[in-house]
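Heads up, one of the protein chains got dropped from this complex, but the rest are sitting where they should.
In order of appearance the chains are A and B, and numbering begins at 1 in each one.
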Amino acid sequence: MILEYSPWLCWIIPYIGAILSLLFNKIHHKLRDCCALTSSFLSAIFSTLIIFAYPNVLKGEAYHSIPTLSIKWIDAPNVTLKAGLLIDPLSVFMANVVAWISFLIMLYSIGYMEGDKGIVRYWFFMNLFIGNMLLLVLSDNFIQMMFGWEGVGLCSYALIGYWYEDDEKEKHIKWVGEGLEEYAPSHCGMKAFITTRIGDIGLLLAIFIIFSQSGTFNIIELGKDLNWASKLSNMGLLLPTALLFLLGPIGKSAQFPLMEWLPDAMAGPASVSALIHAATMVKAGVYLIARVFPIFYILMHSGFIELKIFFMSIALIGAITAFISATQASVSNEIKKVWAYSTVSQIGYMMLSLGIAGYLIGDAMIAAYVAALFHLLSHALFKANLFLTSGSVIHSCESRFMRDMGGLLKLMPITSISMLIGVLALLGIPPLLGFWSKEGILKAIEYGIYEYSELSLIFIIAAITAIITVFYSLRAYILTFIKEKSGRVKELEHHIHEVKPVMWIPYIILALAIIALGFSVPFGLEHKLHHTFGDMLNHYLMKVSEHKEVVTTQSYLPILASILAISIGSIISYTIYLKKGNNLFESLKNKRTILIIQKFFSNRWYINRFWYAITNKLLVLSKLIHDKFELPIVDGFNYYLANFVTFISNRVRGIHTGVLSDYMIGATLGMVALIIFLIILLGG
Amino acid sequence: MNIVYIAALTLLLIGFYAIIFKDNLLKKIFGYSLLGDGVNLLLISLGYKFNGIPPTITDEYIGDIEAFVLKSVDPIPPALVITAIVIGLSVIAALLALTINVYRVYGTLNVRKIRRLRG
Partner (left out) sequence: MIEYLLILALLLPLICSPLPYLLGGKKGGLLSFLILLISTLSIGYLLIQYYLNPNREPFIVWYNWAPDLGLTFGLNGDGLGLFMSFTIAILALALSLYSIEYMEHEEDVGSYFTLYLLYSSGMIGCVLASDLIEFYLFFELMLIPSWALINQWGTGLREKVAFKYFIYTHVGALSLLIGILATGMLYGTFDLFRIQILLSKQFKPDIIISQIAAILMLIGLMVKLAIFPFHTWLPDAHAEAPTPISALLSPAMIGIGGYGILRFVYGSYPHIITNFSSILIFQSLFTMIYGGLMALKQNDLKRLLAYSSISQMGYILFGIAANSPLAIVGSMLHYFSHATCKAMLFMVSGIFMHQINVRDIDKLGSLASKMPYTAIAMIIGFLGIAGTPPFNGFQSEWMIFSGALIYGSLDKQSIIVGLALLSTALTASYGLWTVKRVLFGSKYLNLDIKEADMLMIAPLILLILLTTVIGIYPQPLITPINSIIS
């Protein structure tokens, strides 16, 4: 019985846990921590139980709109909303990823956030976040999904700005950025919220436009009856709507051009960065696109060719973002920021794959779709791992800058091995998980090239980005662990030791998962996923399910590209940063072109400056309008009017001379006028 | 144009002239009085019949009402005028009382100098 309601329990329990932890705070702090941890554990358990409750999910079927999954919610004119959950492979997959990684991060937090005085707020928002994220992936209609979507934005705002006191003394830990771009936590939270808000404008507008033509917000219903699309297309609005829809994921998943909030979101604690900005919230955009993918795919293949531009945009934006942020990662001085840029870049890969899937058909399409999701899983694992380990390192060295680290290999062995595994996965070294997922994406692009040769540009960008990825990840690792100890490390050497078990157990588990899952791929993990999602997609794309066997010449291009990327990148990295007694680093350091390039990258391609310029201009504009227009003219109108009336009345006042004779003149004239008037009136 | 009308009109005009153009309060009151006189004169003369008899029934006309009505002067206007004269009298009395007070307060009766009514 409970099993059937496990989807509901899955997302409601964290909410309850959040509120309970507020209450338990008054009783005892251990009880509160326990409560927070338990609720995330329970929700993880329930997310797995969903598979047992609805077993056909493994065969690709979707459950929705059955009585256990949907209840009446809002009854308004023109629309009746039901609050409901959609259980299909995609949502179950996402729910499990989210719930389990969240649990591990909560475990880590017990150690990481110990002693922080605002920790009640922390538990509250973390649990609230988990609940919202699960609500997001499990919802079956857009309005409910927006609760989750905006809800995670809200929790992200609260958690990024967690150390809201903007303590200047702790700048080296709690702030982000340096020089002109140094930002306080409260500022970063606001920036994140507003940037995602701008993306949400597009998303909401698209949802409302679709609603106006279809009368429903329910995703399944939208997929079944596609009348709305023809109506929109007749008005020439189908493609704009799709592109507006895309704005939401662009904002939430920090893609170009709304990507600037994510690096600055590193002002939050490392566990927050791990949870929100690596494993879950930023994946929400990818999830959304994956969710509506079938709908737009059917539409495109039913004759609305304009949607091809939609898929092209996804792929292109993914590729561009991947490249841009990879370059920015290679010059970053803070360790968390490197992983932040890396996240943006990897999500670019996922978007890329989804975009290309729109071009393909049959098995190739499924392969591309699955590649994106598979990369989502592996990225979640290794990025969470990287962030958590970075958190430990920052904690030990009391600084977020990599120049204050170094030589930690012997001082923090468990952490360094964990991070090594994470880095290797990011590089794409076989047989770790990252290799297989990256392979999948490159293969997908390759399938695309067979039919559309313009995609080879994208392949090149992806390959170059892979090289840069290798470069920056090795750079980060070397600077943190292998290079000689920095001054600060030497100061703190006595205090630096391995972290508590409650902190390293989570990331070791993640590392082990990466290895284990990586090894299980040749034994069929990827095939299983392929089958399940393939069935799901075929189920949704009822009309276009041509199991066309695509030309699968055993091409070694992807593998070749990967290996090449790894080798080139590691060689560059090694020579610059590691090789002892080399003058390459020194000589390069002062070369003018390198300096220019570095400046360009570290100024984040001036995109950040661009957005700030816009917001500043907006403020200036509002001030200008206020001072020049509102006050003098609009408000001034009142005073003009009042002055005018006073003026007239002063003039008229002249009649009251005070002299009796003048009054008598007036009286006489009035009398005469009356008489004449009467004569005319009566005479006529 | 009956000469009495012209006389009445002249009285009215003189009265208006005095009220409007004379600066002295007393002269304005004279003017007011003249106005009253002119109007009264006008009223009475309106009721006059040429070669009429006074409006009392004498022995001559005791049986013959129509002849009497034909020949007599209209009695109503004089009645009204008597009322008007009395009212005019009381108004002038009040005006004169106020004028005395104005003189006490301001020391002058020149309206150009008494401008308290200036609004």
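In this text, contacts are C-beta pairs under 8 Å (C-beta built on N, C-alpha and C of every residue); 3 or more make two chains touch, one makes a residue touch a chain.
Here the structure is a predicted model, which means the values were calculated and not measured.
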item	value
Visible contact partners (per top-of-document touch definition) of the missing chain	A
Hidden-chain contact residue, picked from the options A:Asp166, A:Glu221 or A:Asp363	A:Asp166
Residue among A:Thr38, A:Asn56, A:Gln213 or A:Ser520 that touches the chain left out of view	A:Gln213
Among A:Val97, A:Met146, A:Val393 or A:Ile461, the residue in touch with the chain that has been omitted	A:Met146
Omitted-chain contact residue, chosen from A:Phe193, A:Phe323 or A:Tyr472	A:Phe193
Residue ranges of chain A at the interface with the undisplayed chain	73-79, 143, 146-147, 150-151, 153-154, 157, 161, 164-168, 184, 186-187, 189-190, 193-194, 197-198, 200-201, 204-205, 208-209, 211-213, 232, 235-237, 240, 244, 615, 618-619, 621-623, 625-626, 630, 634-635, 637-638
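Everything that follows uses one rule, which is that only the chains that are shown with their structure count from here on.
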item	value
For chain A paired with chain B, centre-to-centre distance based on mean C-alpha positions, whole Å	101
Of chain B, residues touching chain A in the complex	16, 19-23, 25, 28, 111-112, 114-119
Touching residues on chain A, where the partner in the complex is chain B	653, 655-661, 663-665, 668
